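First the structure, in the form of structure tokens, and then the observations on it.
Every protein chain but one is kept in place in this view of the complex.
All chains are identified by letter, namely A and B, in their written order; residue positions are counted from 1 within each chain.
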Amino acid sequence: MRYFRLLATLLKVNIQMSLAYRADTVVNILLNLMWLGWELLGLSIIFNNTETLGGWGPGELIALLGVFRLVNTMMAALIWPNTEKFNQSVRDGSLDYTLLQPVNSMFLVTFSRITVWRIWDLVLAFILIAVGVAMTGATATAVSILNFVLLTVSGTIVIYSLWIVLIAFTFWFTKFDNNVTILQALLDAGRYPVTVYPVWLRIIVTYLIPIAVATTIPLQALRGELGLGSVVTFIGIGIASFLAASSVWKVGVKRYSGASS
Amino acid sequence: MAHQSPILVTRLSKTYKVPEREGGFGAAVRSFFKRKYKDVKAVQEVSFKIEQGEIVGFLGPNGAGKTTTLKMLSGLLHPTSGGAAVLSFIPWELKPEYLRSMTLVMGQRNRLSWDIPAADSFLLNQAIYRIPDDEYKKTYKELDELLELEPLMKKPVRNLSLGERMKCEIAAGLLHRPKVLFLDEPTIGLDITGQARIREFLLEYNQRTGATILLTSHYMADVTALCERILIIHHGELKYDGGISDLSRRIAPFKLIGVMLADADTHDLSGYGIEVPNEEDLEKRYIQVNAGDVTGVTSRLLADLPIHDITITDPPIESVIEQAFQQ
Partner (left out) sequence: MVNIFKRLWQVNWAEQWQYRANLIMYLLYFLVSPVIYLAVWTSIAASRGEVNGFTTNDFITYYMTLLIVDQITSNIILHIFAYKVQDGSLSGELIRPIHPMLTNTLVNNIAFKALSLMGLTPIWIILFALFRPDYSGVTWLNMALSIPAMALGFIIGFLLSAAVTSLAFWTTRVYSISEFYFAIFLLFSGQFVPLPLMPDFVQEVAKYLPFQLSLYFPIQLILGKLSPEEIIQGFLAGILWLPISIGLFNWVWREGVRRYSAVGA
């Protein structure tokens, strides 16, 4: 409850901040729409030349694009701006203040900055998912939709946890400005079903930097390709990775204060 | 009622392991595989206690261990050994109740977000520290009275002058009415009037709330105006703990004898004591002598030289502290 109030305050502050840059917001939304056009053009070029990509039809790829944009929105609205703020606070030492506040520091580091206009992007993502699902025909059932939602959430948590671990590395290696580049670089791999990638790339984006867990796998659930066992497993992975990331963060904070050295 | 000092420090020590690195490419490669570490003793066996409502100055040259000590007391750093209790909490356990009852203000670090007006950062702090609305309003009103914050609140922090920003920084650190204040160079970079403003405020705040304050500063004026007691730390060791007026007696038992001479520059004063320059008073020449020798030297001076005027004073506190550092 308390954290919801805090979140509301943070949101308010961030809305005020973005109101100061109104023109930028408009420009960003336009650019965003343009990129969406480019992505759809890319899909249309692909499906002008083939009926299926890695066994997936146009509707499924549009839905995948929607899920990808959902993840991408989380990154753009929270993860990248907060990474910037975090790295800045390590450089100028104001991280000390963050750690001395009577609130969970992981929470503060995650939600200090919120790029508010990205909410618009969420709407677009949901439209894409809905249109994509409609195009695939009536294959989606209540169960598969529920699985899809659960796996999208848990997949997103997996990526979030990876981010926490990556920025927590800064506690050990202070000069680590590129802490999230690997995540940034590989994120684009989420645009297409990993089944079309060569094996080595598939392994990287499924196990190492598990972008696929938040994109391809929820879509597979929507298509009804995943049994109950794998759905439960992936949800378990989501919970486990969050717990693991929180403890890495805690150890990192301790390390920062010299408790473990 | 059991009485306990709000700040209690016993044999507090902090040793950093610093990787040793030689120059050159080969050394860089070697150090990649096997790092050599050097122990740097930043703080060694420091003990002191501070009573409620005291304002204590924490002095020492750069790198003496002041900031490390403040960081341990605020909870940011774990000590290597020794203990501390602040308001009966162990700081580095970082208990929320502890964090809500103290504050750390560092003059060189920004707590406030640059892009938004201070008012918004204040509201955020209200939420973080769970300050009830009425209490928040009351505290804000008080701080506004003392610091004249209102005209600064609506501007983005980046548009404020350094002095204005520091006022907001300090106010932001005090919204939750902390009982203990750790201030690290709170007046750094400010002009003379700005420094005086902050000083007045701290004194007033301390009198109104009875808060305990431990502060470091490079400006001796801060220390002489605010603190009756000072701690001097050098090379990580506590060198002095006591009243500021006793300092000259204990550390530097000297007096300054100022003499105004008929033809000032021609006389050699080296036979009487060490001559020290004094820029504030160019008419007189000053010599420093041991406190016990004052009477003897004075009568010799009066007998030997054509003296128009003679004064005997304590040395300025700055030079005494400087001498204390050098010991």
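Assume a contact is a pair of C-beta atoms (placed from the backbone, for glycine too) under 8 Å apart; a residue touches a chain by one contact, two chains touch by 3 or more.
All of these numbers come straight from a predicted model, not from anything done at the bench.
Engineer: Which of the chains on display does the removed chain touch in the whole complex?
Structural biologist: By the stated touch criterion, the chain not on view contacts A.
Engineer: Out of A:6, A:53, A:114 or A:157, point to the residue that touches the absent chain in the complete complex.
Structural biologist: Final answer for the missing-chain contact: A:53.
Engineer: Using the touch definition from the top, which of A:181, A:233 or A:247 touches the missing chain?
Structural biologist: A:181
Engineer: If the hidden chain were put back, which of A:97, A:117 or A:197 would touch it?
Structural biologist: A:197
Engineer: If the hidden chain were put back, which residues of chain A would touch it?
Structural biologist: Against the left-out chain, chain A lists 23-24, 27-28, 31, 34-35, 38, 41-42, 44-46, 49-50, 53-54, 177-178, 181-182, 184-186, 188-189, 191-192, 196-198, 200-201.
One rule holds for everything that comes next: only the chains that are shown with their structure count from here on.
Engineer: Counting only Cα atoms for the centres, state how far chain A is from chain B in Å.
Structural biologist: 46
Engineer: Show me the residue ranges of chain A that touch chain B in the complex, using the header's touch definition.
Structural biologist: The contact residues of chain A facing chain B are 2, 5-6, 9-10, 12-13, 16-17, 20, 92-94, 96-97, 99-103, 108, 254, 257-259, 261.
Engineer: Across the complex, what residues on chain B touch chain A?
Structural biologist: Spelled out, the residues of chain B in touch with chain A are 14, 16-17, 71, 74-78, 80, 92, 94, 96-97, 99-100, 104, 106, 108-111, 113, 115-116, 120-121, 123-124, 126-130, 156.
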